[in-house]
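A single protein chain has been omitted; all remaining protein chains appear in their positions.
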Amino acid sequence: MGTISLKKVRKAFGDVVIIPGADLDIKDGEFIVFVGPSGCGKSTLLRLIAGLEDMTSGKIEIDGHDVTDVAPAGRELAMVFQSYALYPHMSVRNNIAFPLKMAKVDKGEIEKKIAHAAEILNLTEYLDRKPGQLSGGQRQRVAIGRAIVREPKAFLFDEPLSNLDAALRVNMRVFIMQLHKNLATTMIYVTHDQVEAMTMADRIVVLNKGTIEQVGSPLELYNKPRSLFVAGFIGSPKMNFISGKEAAQLDAHTIGIRPEHIDVTASKGLWNGTILLAEHLGSDSFLHVDASDAGRLVVRAPGEFAGKPGDKISLKPVSDRLHRFDSAGLALARG
Amino acid sequence: MARKQSTRRTIVLTAVAWTIGILLFFPIFWTAVAAFKTESDAYTLPQNFLTTPWTLENFGIVQERSDYLRYIFNTSVIVILSTLLGLLLAIPAAWSMAFAPQAEATSKLSGWTWLAIILASLVICFLGLYFTDWKPANAFVGIVLLLIFVVPASLWAWTRRTHDGLLWMLSTKMMPPAGALIPIYLIFNRNGLVFKDWGWINLSDYNIMDSFWGMVPLMTLLNLPIIIWMLFTYFKEIPVGILEAARMDGASLWNELARVLTPMALPGIASTCLLNLILSWNEAFWSLNLTNKYAAPLSFFISEYSSPEGQFWAKLSAASIMAIAPILVIGWFSQKQLVRGLTFGAVK
Partner (left out) sequence: MATRQAQALGRLALAPSVIALAAWSFVPLALTIYFAFLRYNLQDPDNTGWAGFSNFYYFFKDPYFLKDLINTLLLVGSVIVTTVVGGVLLALLLDQPFWGRGIVRLLMISPFFIMPTVSSLVWKNLIMHPVFGLLAGIQRLFGAHQPIDWFGTYPRFSVALIVSWQWLPYAALILLTALQSLDEEQKDAAAMDGAPPLSYFYHIVLPHLARPITVVILIETIFLLNIFAEIKVTSVGGFAGNLTYLVFSQLNDATDVGMAAAGGLVAVVLANIVSAFLVRMVGKNLEA
């Protein structure tokens, strides 16, 4: 089991409020991703769940038990740190065995579990090395190994992939997703990378300045962002925002349209503009367009699109993909 | 051209540096030479140190006459036990200061309030002493009065924020021994002095003057501030995430300290031990004042050679070499690590 619920969790250092009050229910076996720009409080929230920091007020329950005053060791959670936090003086074997030794598991059992974890993680031949002799990816796997042998109620990942190079990051991403599928244990994963969030999560929690902006499945967030912030944060390239006269025509303070939801037409579009810059990625082309009234827009065109800077084009938004926001930045109902 | 100039420069520098180095080292070298000469040759050393024969006899005689082995045993006992005791106290303290620092004082009282409380407790003690005629014949009364004084003082030190606590510890190292000599001397030497009589137990049976029971804790206290400081600076370099990982892994405080922190900080702990070793090996003030036989360390052993009848130079030299050789070698090996401890982290 591994349900976690946060009730009015608040964290402040003196007058500086990090998290004003968060409510969240995490279901057993769910893969939850906390995402947000740096400094949004996502790591703090994770550390509060881990028990590595105190809440100022509020309550955290794991499997229905109040763990607010329980030390990290007693919460039966496992954590994978950004820096891996491996014990440098212990071999890989002892690193993985450490939590089991602390739980006083008997020796034969420990051996079995290490062997099993090493096999899953492809670490069998490195078991007697010290962390200093391993590559970044291997260290990452040891950190994961140390977490899984405990069979915790939930795994906490604190930006685990940010120290890896791009290729390895994709591999590890897939690996962690498979791990989740096999173990079916609750996982909470913190990242600032919205691509990671979109690809991995069952549900995403978007944080902004310590406040939970929206909780939902990746597609929910993509299709129905509840605020300007979520709309701008999820999706790549960013959603285009247009305010002023164009927005007022639609009874909104700001309207948003994703680059992929704007069609390029030869004429009779809603907006006319000039191409400033064209990024040809092969599969797609991203056009930066100066559309006088609407301002500067990014538009996705097919890969074979042949426009070059200076060309005049006409743009037509897919009307049911237009997002409208009020002056407070909250989404308005589709109208 | 430039190459040539720099070679000449190196030659000059080498000559100057070696001259100064040899000059500074010379007294030690000279002692070593005298230690291997016969007693009569030692007196005419400047004239003929190359022509006279070499001998090992002095070392044997020193051992025979003044029992060198017993003194080096005493020194070792004091140095090793006090270092271990110091580590036992200092590792948890330095852990606490490095990883669970107190940003604010835990008590709401201001510094002046504390000062008033401590001074008031002192006055209470003095009044107590006054009404017992300034003569705490019953040591029990004395001890109770001292507790009245020590408890608020400890609480004050204990509740300070870590920054101030560290500085306070440093300041205790700066107390001149002359200020503490009298009470320590009288506490150690209970024969006919203060604190003799507890009423039901005669303390003079438990005289700790000239005993390991007195010297080991004393030496620990002398160097505890330095040990804590040095360990603190080493612990600060260990990423806190690793200790947090241990906590997540279910480690108790004891396991966190014994199985994660201590092994990781081993090099730092080793240099701390070395510095402590050197300082307590060479300690002279307390050793000369508080020991004379049973627990006397090497610094006392050497001072015995200052008396006029003990002025046999070859033996003095042999004894000196025997007293300094172990620590000199240790010092050579650890000199680079010592700077941090010798400046309380103010120079790195």
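Per-chain numbering from 1; labels A and B assigned in written order.
One rule holds in what follows: contacts are C-beta pairs under 8 Å (C-beta built on N, C-alpha and C of every residue); 3 or more make two chains touch, one makes a residue touch a chain.
Treat the numbers as computed from the prediction; the structure is a model and nothing was measured.
S.K.: Considering the complete complex, identify which of B:V62, B:L224 or B:A295 is in touch with the unshown chain.
M.R.: Going through B:V62, B:L224 or B:A295 one by one, B:L224 is the residue touching the chain not shown.
S.K.: Where does chain A touch the missing chain, residue by residue?
M.R.: Counting over the whole complex, chain A touches the hidden chain at residues 13, 51-54, 71-72.
S.K.: Residues of chain B in contact with the chain that isn't shown?
M.R.: With respect to the unshown chain, the touching residues of chain B are 10, 13-14, 16-18, 20-22, 24-25, 27-28, 30-31, 34, 43-47, 89-90, 92-93, 95-102, 106, 118, 122, 125-126, 129-130, 133-135, 146, 149-150, 153-154, 157-158, 162-163, 165-167, 169-186, 192-193, 220-221, 224-225, 228, 232, 236, 247, 253, 278, 281-282, 284-285, 288-289, 298-300, 302-303, 305-306, 311, 313, 316-317, 320, 323-324, 327-328, 330-332, 335, 338-339, 342-348.
Rule of thumb we're sticking to: only the chains that are shown with their structure count from here on.
S.K.: Can you work out the whole-Å distance between the CA centroids of chain A and chain B?
M.R.: Each chain reduced to its C-alpha mean, chain A and chain B end up 55 Å apart.
S.K.: Where on chain A is chain B touching in the complex?
M.R.: 50, 52, 71-73, 77-79, 81-83, 85-90, 98-99, 102-103, 146, 150
S.K.: State the interface residues of chain B toward chain A in the complex, per the touch definition above.
M.R.: Against chain A, chain B makes touches at 239, 241-242, 244-252, 255, 259-260, 263-264, 266.
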